[in-house]
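Here is chain A:
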Amino acid sequence: MSGDKRFRTGAFALLLSLFLFAASGCGDLSKDELNRGVESLSALAAQGQLVASGVARDATKSTYARVMAKTLGGEAEHEAEKLADATPEAGTEEERDAAVAVAGEIAGLFSELQTFPGDEHHGSLVQKHLEEAQEKAEAITARLNGEKS
Partner candidate 1 sequence: MKGSGEIYVVHRLLDEQICDSEGKRVGRVDDIELRGDPPRITALLVGEGLYPRRLPRHLARLARRIGGPELWGGNALRIPWEEVDELAATVKLRKKAEDLGLGMGDDPKRWIVRRLPWN
Partner candidate 2 sequence: MKAIFKIALGIIAAIGGFLDIGDLVFDTQAGALFRYDLLWAVVLGTIGIAVYAEMTGRVAAVSGRPVFDVIRMRLGFGMGLVALVASTIVNLLTVAAELGGIAIVLELLFDAPYSMFVFAAAVALVAIVALLPFGGIERFFGYGGLALFVVVATAFHQEPNWGDVAAGFVPSLSSSSLYLYFVVGVFAAALMPYEVHFYSSGAIEEGWTEENLKENRLNAIVGYGIGGILSVALVVVSGYLFHPLGVEPNDLGTVALPMQGAFGETGLLLALGGMLFCVGGAAIDSSFAASYNLAQFLGWEWGRYQGPRKAPRFTASWLVFLLLGIAIAESGINPVEITEYSVVFSVVALPLTYLPVLLIAGDRSFMSGHANGPFATVLGWLYFAIIIVLAVAAIPLLLATNAGGG
């Protein structure tokens, strides 16, 4: 390849990679993505309440509750990390931080359920706190969408 052509190919490759880099958002968290993340947290909390209520009523198998708590807790942690690592869209920093906090809370509650999967008292507490966490998540969603002008 002639030197001239090589230069053009290199420049094109550079521009293409810059474009892709910018287009991927590389670590940027749009408001939509933040919204979806918070909705996921809300859904996890809801599912967690179903599991916890089973424990609270002594109407489930403790191995099932423990494994479900582990799995769902892992998903909450994953969501927390995803939200924490990314750069939030301008104006949504507060909501992003609140979301990370809620995600951490939810993960912690699942961890508790994992440790005490047969304890009715703990089950009922976890259920109540997950409900509160879900309400917090929904409040964040409301704030995000309220700000949509």
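Quick note on selection: all candidates are chains of the complex that A comes from, given by their letters.
In the analysis below, a contact is a pair of C-beta atoms (placed from the backbone, for glycine too) under 8 Å apart; a residue touches a chain by one contact, two chains touch by 3 or more; residues count from 1.
All of these numbers come straight from a predicted model, not from anything done at the bench.
When you check 1 or 2 against chain A in this complex, the one that touches it is 2. Interface residues of chain A, counted against candidate 2 in their complex, comprise 36, 39-40, 42-43, 46-47, 50-51, 53-54, 57, 59-61, 63-64, 66-68, 71-72, 75.
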